[in-house]
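Every protein chain but one is kept in place in this view of the complex.
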Amino acid sequence: MTAAAAYAISERPAPRPWWRRLIGFNLLTAVILGVGGYYLGWWIGHEIVGKSFAFQEKTNENDVALLLAYFFGVAGFLIGLGFANYPVSRLLGRPPSLREKEEHGIARYFGLCTDHKVVGMQYMVGIGLFFFIGGLNAMLIRTELLHPTPTFVGPDTYISLVGMHGTMMMGMMTSGILGPFANYFVPIMIGARRMAFPRIESLTFWLLMAAGFILTSTIFFGGFPTGWTGYEPLNDQAVMGMDSYICFFALVGVSMALLGLNMMVTITTMRAPGMTWSRLPIFVWAVMATAVLMVLAAPMLVATLLMAAFDRTISTSFFIPGGGGSNYLFENLFWFFGHPEVYILALPGFGIVLELLPVFTRKPLWGYRLAVAGLLGVTLLSFFVWQHHLFVSGINADLRPFYMLSTEIISLPTGFIFLVFMATMWRGRATFTVPMLFCMAWAFNFLIGGLSGVFLSDTPSDTTTHGSFFVMAHFHYTIMGGLIFTFFAAIYYWIPKMTGLRFNELLAKTHFWLMFVAFNSTFLPLFIAGFEGQPRRVSEYAPHLQFINVWVSISAFVLGLSMLIFLANVVYSLIFVRVRAEANPWRSKSIEWQLPTPVPVHNFDEIPVFDADPYDYGLPLPVAGTRPAPAGAG
Amino acid sequence: MAVSAALAVLGTLIGLYISLWAQNFPRTVAALAAPATGGANLTLETVATVGKKLSPQHPNWVSYLVKSNGRWIRSTVFRVPAYSVVHVTLYQFDTPTGLRNPFLSEVQGTVGGTATLDGKTFRSVEPEEASHTFAVPELGLFVPLAGVPEEAKNPCEEAPCELSSAHRTITFSFRTGARGRYRWQCFVPCAAGWLLGNGGPMQTLGYMDGFIDVV
Partner (left out) sequence: MEGPNHARRFVTLWLIASAIATPLVVLLLGPALPPGKATEQASGQVTDNTVLIGMSTPILLLVVLYLLYAVIYFRQPRGAVLEGPSVHGDARVQTTWLIVTVALVLALAAYGTERLYAGNGAGSGSGPAPLTKPSGAKLPVQVIAQQWYFTYRYPTYGGVETPHLVLPVDQTVELHVTSIDVIHSFWAYQLGVKADANPQVDNIAYVKPTKVGSFEVRCAELCGIWHGEMFDRGKVVTREGFETWIHQQQASFAPATKVLPPYSKTYLPEPPRRGG
């Protein structure tokens, strides 16, 4: 019998009655244990630890209690989901339970599931939810900016809103493409049945969900005033809501490091026969490059935040000059993580665009090795540029020419990506489907983002633009125009594979055009606002800038509307109408489209053997890249 | 059916979330008019501990209170008329913390360039004796408020403080100009327990910071 049939018969457990399913390691237990853990931590913080710190009485704040509450809450949450089961049962000498591998039912999406495809879907919905919340914050920010003086919310609430928006987006969207799409498709693309560490894969998802919930809870503790960068000493001065930020980013950092580790090990060790490094799909290369950055940069953030937490609670002075520390230490540590972080956001976008272009232009990827060099070049160089965030901070003046040079050099590998993009389109036969439209928009947006980055990398020019809306426009063009547009490209491209359903074409095109026009209308004038002297993160600005701000706010509302149209498309096409998609609507030669939909839990009946380039368009072969293994293997 | 219900719940949650954020400003208090001389009267007090009644979440914070209709309420948004003189009477119940920047120990921007402390005109205070300041930087107004000595008898324990407790009385006047929303703040790092004394009540509207709405 085939491996699939043997697997199916031996492993599938008998279905249990619904009330029985409620007891056990699932989301309900997780929430209960999480809440219990929260109160346990809170109690420990107040009764046992808190009494030692005299200042806490005067401030009515107990940061230790909140941090412990979050810690125990997350621990309880993860234990409730079942993450401790395998380690504990092995420690006790018992064989592991395989209930995690249930093949059917919607319940597996709400718990610990080791099927990488389920984790991909979980990521998509989870990240979508927090992206939506972050976007809501952005709408509130733009509402406040309609007037030059604080009107809608107080200035303390406003900077909390700004911080929440930035932090939520930066924390969540780093896994925006790796989470849903790399988890789902990388094992398939390299010919593996699973990721190297399936349980860790699920852990990264649930850590992110816990983190998002913790960040949203900051509003109950007064928000935080530092923006997403969390600069000291303001960080230490902040109310309890700052601890939510610290906890959020610590969890995100752990999640990122584990996700990157998983990807690196999977891609390195689990490639099928014939899948050499030079045959790897460019998307997998981009995932690999991103994973390297995640593993190296994220732990830096966790360590930095631990120090900040110590400063806030046990009165250490890592970052407080009055006590012997230095605020420069925080800035440098943070940006040593922060700069690779933004390349973590940009690289998957490159990967998606270069992966989709050959499909829609019916040409091979031009300059495959150049593209890989570009991705790896960005990865390496991103560790050498971080002080460009500190040009006017009073760092050693000798350092600035070096960082100016290194930041400008990093535009070289990015330029390679653009060359590959343009040359792949050269003399191609492009169909402008919605995913292709998003890829074209990426090119336009990232170009503007990248060119504005050249302005910012030039220290004399940066003197005026640092800390102004020019920087805001720059990173929104590169991150939102780069990552988010490719996020949607990937969704529209791969949803027919992940769900077997088709999106409504009219709604999709409306979403794209509205989003593209509104996005540019929102962020292009912000370059001017920055040039005119409007600083970031303020709700009060010079009155003559009100026209620009009103224009931008209205465009931002339209941008939000385009997101609602996307949501409407999701609800309409995937929940109500549910039109079946063809098996391979884009006529892609990539291996995931050659599998049945839904992809079976074990992915392949037999492990494929790869023997051709991944982008064999322009040739009459029906399927490029695979042939079945000889009888007896697999 | 289930999906519509889920969407309705989601919509409600989003609405709640937005309204949680859109915490409106503390209640605006109009300074009482002074019919004889024109302009407006503003009566304020600064207290060391605001108490559970006026601030359930932060009972130990310092705070400004304003007298409105004979009662002390915790609001820091004051409405005053444009192009007029505002007479401020301030009862200071807190002990000194000391100015971080002694430059602000000099009275600036009042009518006549001076203020009165317990009836005596003064142009500056000793920096270590300042307990709070009332400052509207955009109008150039800075008035340091001297503190109640540490050894004073019957200090005020919890707000609202009555004149029977130990206090200092500071009066001054300032002119308003064009309409607008101007912030005012305390410049003494008086937030006890916070880093550099500038956290908590110093960074939350409704305690040591607010707006003057000139209308």
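Letters A and B mark the chains in the order given here, with residues in each chain numbered from 1 onward.
Keep in mind that, in the parts below, contacts are C-beta pairs under 8 Å (C-beta built on N, C-alpha and C of every residue); 3 or more make two chains touch, one makes a residue touch a chain.
What you are looking at is a predicted structure, and each value in this text was computed from that prediction instead of being measured.
The residue touching the chain not shown here, chosen from A:85, A:218 or A:361, is A:361. Looking at B:41, B:84, B:124 or B:171, the residue that reaches the missing chain in the full complex is B:124.
Checked against the full complex, the one of A:32, A:48 or A:454 touching the unshown chain is A:454. Contact residues of subunit A toward the unshown chain are 55, 58, 150, 154-156, 158-159, 225-227, 229, 231-234, 237, 315, 317, 320-323, 327-328, 361-370, 391-398, 400-401, 404-405, 408-409, 411-412, 415-416, 418-419, 422-423, 425-432, 440, 443-444, 447-448, 451, 454-455, 457-468, 531-533, 535-542, 587, 613, 616-620.
Not every partner is drawn; the one left out touches subunit B at residues 97-98, 100-106, 108, 123-124, 126-127, 135, 137-138, 140, 183, 185, 187, 189-198, 202-205, 209.
Just so it is clear, only the chains that are shown with their structure count from here on.
Averaged C-alpha coordinates give centres for subunit A and subunit B that are 43 Å from one another. Across the interface of their complex, subunit B is touched by residues 55-61, 133, 136-137, 140, 149-157, 161, 219, 222, 225, 233, 236-239, 320, 322, 571, 575-576 of subunit A. Taken together, the subunit B residues at the contact with subunit A in this complex read 3, 7, 14, 17-18, 20-25, 57-61, 180-181, 183, 191-196, 198-200, 203-205, 211.
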